[in-house]
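In what follows, a single structure is set out as structure tokens and then discussed.
Removed: one protein chain of the complex. Kept in place: all other protein chains.
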Amino acid sequence: MTLLDVRGLTIHYDLPQGTVRAVEDATFTVDRGEVVAIIGESGSGKTTLAMSIAGLLRPPGRVVRGHIYFEGLDLSRLDDEKWREIRGRDITVVFQDPNTYLNPLMNVGRQVAEVFEAHGMGSIRSREVAQRAIEILRRVRIQDPDKRYWSYPHELSGGMKQRVLIAMAIALKPKLLIADEPTSALDATIQAQILDLLEELRREMGMSLLLITHDLGVAAKIAHRIIVMYAGQIVEMGRADEIMSDPLHPYTRALVRSVKLDRKRLLGVPSGAPPSLISPPPGCRFHPRCPYATEQCTAWRHTLYVRDNRRVACILYA
Amino acid sequence: MSDLVRRVKAAKRERTAQMWRTFRANRAAYASLYVLAAMALMALIGAFYTPYDPYRIDLSAALGFFSPAHPLGTDWLGRDMLSRIMEGARYTLGISFAAVLLGAAVGSALGLISGYYGGLLDAIIQRATDVLLAFPTILLAIALTSVLGVGILNVVLAAGIATVPIYIRLVRNLTLTLRNEPYVEAGRAMGLSGPYILFRHILPNLSYVIVVQSTYYMGITILIVSALGFLGLGVPKPIPEWGTMIGDARDYIFTYPHVVLVPGVFISAAALAFNLLGDGLRDALDPRMATLLRRT
Amino acid sequence: MSEVIIRGRHIVKEFRLGLTGRLRLRAVDGVDLEVMRGETVALVGESGSGKTTLGRILVGLLRPDRGTVTYREWGLGGRLPRHVRARLQVVFQNPDASLNPRMQVMDILAEAIRAAGDTASREEVLDRAISLLEMVGLSADHLPKYPHELSGGEKQRVAIARALAMRPEVVLADEPVSALDAIVRAQILELMYRLQEDWGLTYIFISHDLSHVWYLSDRVAIMYAGQIAEVGPTEEIFREPAHPYTAMLLTSSTSVLPYKPRLTVRPVGESPSLISPPPGCRFHPRCPYATEQCRAERPELRQIGPGRLVACIHAEKVLRS
Partner (left out) sequence: MVLRFLAWRGLQMAITIIGVILVLFLLVRILPGDPARLLAGPEASQEDVEELRRLLGLDRPLHEQFAAYFLSVLSGDLGTSYRTGEPVIDEIMRRLPYTLALAVAAQTLAIAVAVPLGIVAALRPRSIAGYAASIFGVLGSSLPVFWTALLLIWAFSVELKLLPSGGAGTPAHMVLPTAVLALFLMGNLVRITRASLLEVLGANHVVTAHSKGLPWNKVLTRHVIRNALVPIVTLVGVQFGTLLGGAVITETVFGWPGIGRLVVESIFVRDYAVLQGAILIIALFFMLINFFVDMVQMLIDPRTRHV
């Protein structure tokens, strides 16, 4: 049942200012057909994590430790050529900003057709490949796909561009679709349509969806499970509804409180901002902001404790 | 209280120090600063003292190669090359500096007015800029000197005016961008006056770009000024402006190449140093400027 | 509470596009809106709905092409006396661009304090700057800092302090938290709420996030394609939307709201081009209630209850369904 198995993944960026510990000791799984959301604030390491799973981590980022098993295959040990076969076919990505993730100088149809070409199904110039691309565009509900095939990105609305990116990602019926903030640049009514489309495609193709987002509302809406990251570490994971109704980790609690807003009340969310990942605080990285922090927290070593269906990295649950 | 004021001032100094550190990290730019300082010093000393009279003809010493008495040799009239280079530095560098100052001042002022106030004035300035941009810069400078005639001030005018349209374009486009920045709009909401916003919020953000651009233009202008001199359209003879030196010496390239080689090395070094300095300043003053400069 | 301080009548604003200004984009098309003293009125809509343009017009930062805006006894169209200008302040979306990168927090605040006419000695300026920073949850330690040394939330707090320095009555907050992370968003919203309680500020709050609107606003104006679709008290509109677009927006929202809207309208289509908007009701191509009449006539904003206005001929049907 397990499709993706990430174990102890640690990713650093070597910068002149120092080593950024972007992801530390990330361990989790994604089952077939499952929707898992990784949630965190900017700089929490969630995008780095996603990029490394898709094999798109670029220097100065590097995997320091850990493994990524995909259908039992260790992705972290793969060479470029093998990666190229998997990428775009078995593991695909939909990115955040549809305006910059499409090549502005190439018509969108060809950009979709390239997926077929990349996996040995004929040149983008061939009529057959073009036809398949048009079918895929139709599948993501782009109207007049044979006309839209020739459009350039700047001629399409944001929502349409996002559909084109999704078309590329689902063209070869992937097993895992990673969606990095797929809707945060879009308007609410478009966002809802895109989320509906992703959910529909996931069901139809039986793929797994790894959703990277900063928006707890989006995660709650479509994810089965939620993984919460703070400052490069996983602090909590569990079923989406349980996390929303009963967050355990003090950070998750603050996060949930900051999106479940009551009318005109003082909210009591913790002050301060996430720490620098070059010199993170010792022990629990949340302790400087945590209302429950004690002496012990500074000496604590990151561990995910099991509690019912949940895993939580806080000494309160040790 | 006064402790706070001190901390505010210290932070200001720290920011300058940070820029200086970034600048120094660029070794080529840092070295260029020394090269240019040496040249400036040479020009300064040259005004009061040169080993020989740069204009004195001594045919007995003509076309001497490098020697202890004449480190850079002598030319075909026996004039000491080092003395002439020192004397010429004042002209080549001074004229270029004055020209860039003129071009930057006039061009920036027009660009600022054009971009900030818009309207008919903007339209007129823009059309005039189009016309001036229809001529290659060097050709514009040549045409202007041919009209103005030989003379130090005329070279300054010609080389300066030739760069005016480029400054107008640059500054106007930047002003248009800065004018819509939220902090400028917030200033308007505070009731700050137009000129105040212009001088306090727009100009300081522009000034770094103008300084960097002017550094690059020093390199280009040195080449233009010396080219005018080379063609005999620059300063009047026998002033040893570096380009003029090469122009006068070109017939001796076949027999005594050092008379051409020496001033050329100085021109190249000066232009090169300004180009490298520009890169260093660009990165130190504002890392985002690289994209800003290229976009306009 | 019900004293109207800003009154906008038939506001129209066009922008010219293209090389020759041949194309006209009508960002705001005939809007009436009032702002009451001490309230928070939210302008809600998607990109291109005209909410930002309208907000700027309401505080006199933009001049409408047609229509009038008055703030108390002053017309907002030309230059305002300084003390009036000071009473209408703004806080913008992008914290990175809203502070001059070359100025320290000290200078930013000092400029505003002087502009407010509170001039006087350096010491007094410093005192006032510190008290402003404390008001927004910062401290004197922030005075020496440059914007790039501040976090997004801190920048936004400084921007709020700068606006407060003018002792404003009305603050236009244009998506003040949308560029921030969730917890910081909540911190800033909470700050805005506290400041309103303490100083009796009036907010024009532009947002696309319904939970923020829910948190902060007393009244909501839902905008669609340059026009107002619906105006009314926040609770009523969230519970009982009368315009199909409001219902669609509530259905689409991923914001965590205390209750689901009574009516579900499945989101379809996209907002129209403002260069050539559809005739009649601009929402009709996406509307499940659309009839022939909707295609032909532009619906007027009409009263359907105390303080509730809606621009839909089928509003009663929508409310009943």
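Each chain gets a letter, A, B and C, in the order it is written, and its residues are counted from 1.
Following the convention adopted for this analysis, a residue touches a chain if its C-beta (ideal position, glycine included) is under 8 Å from a C-beta of that chain, and two chains touch if they have at least 3 such contacts.
Please read these numbers as outputs of a predicted model, since none were measured by experiment.
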The one residue from A:Arg62, A:Arg77 or A:His154 touching the chain left out of view is A:His154
If the hidden chain were put back, which of B:Ala40, B:Ile138 or B:Leu285 would touch it?
B:Ile138
Per the whole complex, from B:Leu36, B:Leu82, B:Ile113 or B:Ile246 the residue touching the absent chain is B:Ile246
Residues on chain A facing the left-out chain by the touch rule are 54, 56, 84-89, 92-93, 95, 97, 100-107, 111, 114-115, 117-119, 152, 154-155, 165, 168
Quickly run down the residues of chain B that touch the omitted chain.
127-128, 130-132, 134-139, 142-143, 146-147, 149, 219-220, 223, 226-227, 230-233, 243, 246-247, 250, 253-254, 257, 260-261, 264, 267-268, 271-272, 275-276, 290-291, 294
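Quick note on the criterion: only the chains that are shown with their structure count from here on.
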Chain contact graph, described as a line, ring, star, complete graph or other shape:
line
Report the chain whose mean Cα position is at the greatest distance from that of chain C.
B
Chain A and chain C, separation of their C-alpha mean positions in angstrom
32
Inter-chain centre distance, chain B versus chain C - centres from mean C-alpha coordinates, in Å:
48
CA centroid of chain A to CA centroid of chain B, Å
51
So chain B residues touching two or more other chains come to none
Can you name the residues of chain C that touch chain B in the complex?
59, 61, 80, 82, 85-86, 88-90, 92-94, 97-102, 104, 106, 111-112, 115-116, 122-123, 126, 130, 140, 143-146, 159, 162-163, 166
Please output the residues of chain B touching chain C within their complex, sorted ascending.
1, 4-5, 7-8, 10-12, 15, 181-183, 185-192, 200-201, 204-205
Which residues of chain A touch chain C in their complex?
41-42, 157, 159-160, 187-193, 195-196, 214-218, 220-221, 244, 254-255, 257-267, 269-271, 273
